[in-house]
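Shown here: the complex without one of its protein chains, the others still in place.
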Amino acid sequence: MSAIGNFSHGAVTGGRTNGISAASTMWRGKLAWPLLIVLILFYAWPLIQILLMSFGAPAFTTEAYSRIFAVPAYGLVMMNTLWISAIVTAICLVFGYPVAFLLATASPRLSRALILFVVVPFGTSLLVRNYAWMVILGNNGLVNSALKSLGIIEQPLPLLYNTFGAVAGMAHVLMPYMILVLLAAMRGIEQSLGFAAHSLGATPFRAFRTIFLPLSAPGIVAGSVLVFIMSLGFFITPALLGGRSGTMISMVIEAQINQLVNWPLGAALSILLLVVTFILLGMGAWLAAWRRGKRGVL
Amino acid sequence: MTKQPISAAGAKAGARIQFERVSKRYGQLAALDDINLTIEAGEFFTLLGPSGSGKSTLLSLIAGFDQLSAGAILVDGQRADDVPPHRRGFGVVFQNYALFPHLTVEENVAYPLRARRMSSQEVRDRVADALRQVRLEGLGQRYPRQLSGGQQQRVAMARAVVFRPRVLLMDEPLGALDRKLRIDLQVELKQLHRELGATIVFVSHDQEEALALSDRIAVLRSGRIEQVDTPSGLYRHPTTPFVAGFIGESNFFAGILRRLREAAPVVELASGIRVPAAAGSGNDGEAVTLSVRPEQVAISPVMDVMSLAGPIIEIIYVGTATKLLIETQCGRAQAWVPAQGGQEFQIGQIVALRWAPDAATLHPRRCDER
Partner (left out) sequence: MLRLYASSPALLIAICIAVFIYLVAPLAIVVPISFSSGEGLAFPPPGYSLRWYEHYWTDRAWVDATITSLKVGVLVAALATALGTLAAIGLSRMAGRARVVAYAFIVSPIIVPVIVLAVALYRLYSPLGLNGSIVGLALAHTIMAAPFVVVTVTAALSRFDQQLVLASASLGETPFRTFFKVTLPLIRPSVLTGGLFAFMTSFDEVVIALFVGSGTVATLPRMMWASLRSGIDPTIAAVSTLLILLSVAVLAGAETLRRRGEGALGDSQAAKRIER
């Protein structure tokens, strides 16, 4: 079927075919403008305003930024944020990978049934899930009550209002993202490769280590970057479950704006958060491109 | 369903299409280069060529799906290229039919009539007529995905002709079908043409199909027209080696033309072999490529050491003829012997090849050709 082609396959391809076609578009891309205008007015422009404010607009001063770097508290919170995000990402990866692996390699029917365990929590309200964790981890909550009644402990364990609580809650929210991204990458791995390795004498573990794992690497990178970036900006979960030690940068921003009404500082912190986010995104994209270049298109 | 005699139909129903210096470029690439062509009203005209020759591009331009880079397209004398496609009123049949999957067969066929705001009654009548014409009555309520490929093809045709267009554009409409079905539909297509009287512009890469269906054919290659002629004209008198090779099959021999004063002109091939050339050929010493059709080549026992000859290396029986592949002194050649000939052949048998002088065509030979 060469003389006629289908036009435009997907978001980023053009439209030229070697058959009857409408290579020059019949309508322009003007249809996208309403949304783009809304985005520019209510998204890009406010963000630019924040940027300007961080430099003390209408004046120009780097006071806010120097304050951030001078006062150790902010640096500590940022470190804490990065640390918590790293832990959450690691947990999601270590525990999410086996689940994704199971979903990718199981039979289609089993896979479709099991994926509900991932998708239903994914689609449930954030507050509902955080509330549930408060119930589970509280001093009189599920875990402590169960441990007490089993006689393992006498005093309740402090599982809530600290880093542990924040991590537990955030991992719960972000695990589905990691699993779904890994699953998508794994589904792209050809079945026949495993059979080939087998026929060549590889043990299952060797086949996994040398074939499946490397081929799933792009998914690992993409999932990790996504989860890390999302945990950086988390507000609700650490605010509810994190208490003092689980303080993250977003909470500091909120405090500056809402309670202290210190706009330049809040704005500066926001910009810093944004910058870190984009740096990570860039690193992830660079890593993906480097891998693709190294191995050719996988 | 109205049957009209061809001449009257041609005068009223078909439109005349002219291409004046038409070009289409994509960046540096010229898909079509300076096309000049006139398609007469009511003709069945085929654009024939290999992939990438520009034939589908030309069809897109007529339909209005694409813009010209240069030149003009005139329909019945009026410029058509500044009219948007939905106002040109040409019927188009796509290779993969482009039937609307969410509409029934009837709704598909009724689509152009509703777009023209016809009354419901007339729409119903015309759709019923059209379905009867393509022998799909009773299937009106089905959806395209419930039909076979051949049936879908017929719905596509019915939809394209139900509003009686003056021009029908077809982009390899039979390409996705198997051979037997394709031949049946070719016959129906010819009948349809006679009944409609419209001008049909047909795109194909299959030269057999083109020869069977067309009044005239334009052979395209790399965006240019190689030759425009009737089927028999193209077959018997191809003007370039490309056309000779693309239409039907040909043997090609490189050689030098020799005109000796009193004798008939001959072409001197490699190894000094001489073969006759037609009377009106060119000048002495000209480098030429000689093309001759396999069915024009006669096989005989070798009688003269200077004749074109060699062992048979392959015998292929195709029912109506026997195809022989012979390794001659000047390369491989094909000869087709009719089944009734009664001759028996064996691999390895040495035979001589002969043909009538005017059965071969001579083409000037350029360095880049064989």
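Should a chain be cited, it is by its letter among A and B, assigned in written order, with residues numbered from 1 in that chain.
As a working rule, a contact is a pair of C-beta atoms (placed from the backbone, for glycine too) under 8 Å apart; a residue touches a chain by one contact, two chains touch by 3 or more.
Predicted model, so just to flag it, every value in this text is computed and none were measured.
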Among A:56, A:156, A:194 or A:243, residue touching the chain not depicted: A:194
Residue among A:118, A:183 or A:220 touching the omitted chain: A:118
Touch residues of chain A, complete complex, unshown partner: 4, 6-12, 14-15, 20-22, 25-36, 38-39, 42-47, 49-50, 53, 95-96, 98-99, 101-102, 105-106, 114, 117-121, 123-136, 138, 140-142, 145, 172, 175-176, 191, 194-195, 197-198, 203-205, 207-208, 212, 229, 232-233, 235-236, 240, 250, 253-254, 257-258, 263, 266-267, 270, 273-274, 277, 281
For chain B, residues in touch with the removed chain: 63-65, 84-92, 94, 96-102, 111-112, 115-116, 143-149, 152, 159-160, 163, 169, 176-178, 181
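Here is the rule we use: only the chains that are shown with their structure count from here on.
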Whole-Å gap between the CA centroids of chain A and chain B: 58
